[in-house]
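Just one protein chain is left out here, and the rest sit where they should.
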């Protein structure tokens, strides 16, 4: 009996020390007005990096701690995990969760918060999506969030739950979706996440592939701990960009935290170059200045030499021009 | 031609005799005001026993006529078949129906009416359930009832169709469900059952794992041949129980038949002991007296040595303390 108690005490004390060490670095994030704040009530502006789907990285042999150490060296304070529904299903929930557990641990060890992003593109109401890898359903989405929000309810490093990557009807090719239909679905998801994880901060995207937040002007969601998402790639609008960004999503930052969970650019001759991602450092500087002026957080897309727009040229993590640009921006902090 | 006619007449007469013999025992049940009545318009108060899922019993080698004969010796007038969605899918509809056919025949031979219970627990609207064995969908539930209600439309021994065992949101962890959302789903199920089996009597449960019927006060279902269900296990409320039972579900018995399709209790040291099932004979006597005073029917959970709270200790049907208690109650009739 005595031995057992002693062991328990030792283990308990070690846990406390360990937790304390982490807590000073990555305390729980919540929403305060239009800011993200940590447990010390310090405002946090997130500047970070999208990695590829952990399932892809594991298959490539690139799912390893040094990846996260490199993100830390680039100055990131957050990393986004885009979980593709097809990967979640094919690997299986249990095996996929092991990847997430591991990635979250590595992220913490490198001082990085984590965004878990349900990486679908399309119309969740009609069940039509942009490509088979994005296929899912309302039910699968609810089950994903039920599972994930319970599992990380006590893990403050999992800072942000991004409900659905890019809602789009593709000009009704994927069927119609009104803002009220969309927020009805989002409300069901938020209800499940909040019941299983009362402190969760949830990210909500708007239409046009997560670009357009104009309906938030008159119809914001009636929940606390909500932040809004935009993906303002270069060709979403023609120049001059700033007044249009302000009208389309930036105004939301006056009342709620806003985070651009995808930004990036590439040159027309780069591998995988496609609209709306064509751009250069003029885009980069303009959007950095705009975000600074508004306190908008951002996450560059994507730390992969094949997915585009690329931040790295190879698995030695050699930066592309956009990679160098965003790395310098993160290191300015 | 003549031979054929003769055979037909003989067969027809034998059928009549056979049916008549049965009919005197188990005539069709319907709802008359707040009572269950048989074809002779006699009031029937059901007192019976839950068996395990027929699929489980078959796999254990315990799916046999003597089981039903034993229930008869205990004084039961009804037996409840909890059909788990996972068993329905895995055995396959056709094979599962053979089990039901057989069990209904054995029940009739022992003078027992049958409740067919779609044994899911959770939120049918969102598709989130308490455990994988309860997973189903609105569509599968409708198809189950389509199939089952057609098959037993002419079988009066199948007295009660229990639409969905235990609706619960688990405090919103399984998503939200309003009474009007629930009754919309129930209305679709009732519509299918009534169209395929116009005489069916359907059992409808409320929230909180089929405990709470308070919304029936103001929003009962607008159908005939409906009865309501509660599962008032001991810890659903603290003592004193009776005024709370009256407020939570018992008041419904003033206007509709009420049947507690699950009741039971067990001691904290019994195998599988869990809240809300911990209790003793004080619970047993209190609820029996309350049900007697209200004319509420009941079915004890569960005739299995492993599922809890147990009514039997082994497959020789040796009663547990709760088993002895409910057996004596049934034999009082």
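Note that the chains are named A and B in the order they appear, and that numbering of residues resets to 1 at the start of each chain.
Rule of thumb we're sticking to: contacts are C-beta pairs under 8 Å (C-beta built on N, C-alpha and C of every residue); 3 or more make two chains touch, one makes a residue touch a chain.
Computed from a predicted structure; not experimentally measured.
From the listed residues B:100, B:114 or B:192, report the one that touches the chain absent from this view.
Spelled out, the listed residue whose C-beta touches the missing chain is B:192.
Given that one chain is not shown, which residue among B:56, B:73, B:143 or B:237 touches it?
Considering all chains, including the one not shown, the answer is B:143.
Looking at A:41, A:173 or A:255, which makes contact with the chain not pictured?
Candidates A:41, A:173 or A:255; residue touching the omitted chain: A:173.
Go through chain A and note every residue touching the omitted chain.
With respect to the unshown chain, the touching residues of chain A are 126-128, 137, 170-176.
Can you list where chain B touches the absent chain?
Those residues of chain B that touch the unshown chain are 138-139, 142-143, 146, 150, 188, 191-192, 194-196.
Everything below uses one rule, namely that only the chains that are shown with their structure count from here on.
Which integer distance in Å separates the CA centroid of chain A from that of chain B?
So the centroids are 48 Å from each other.
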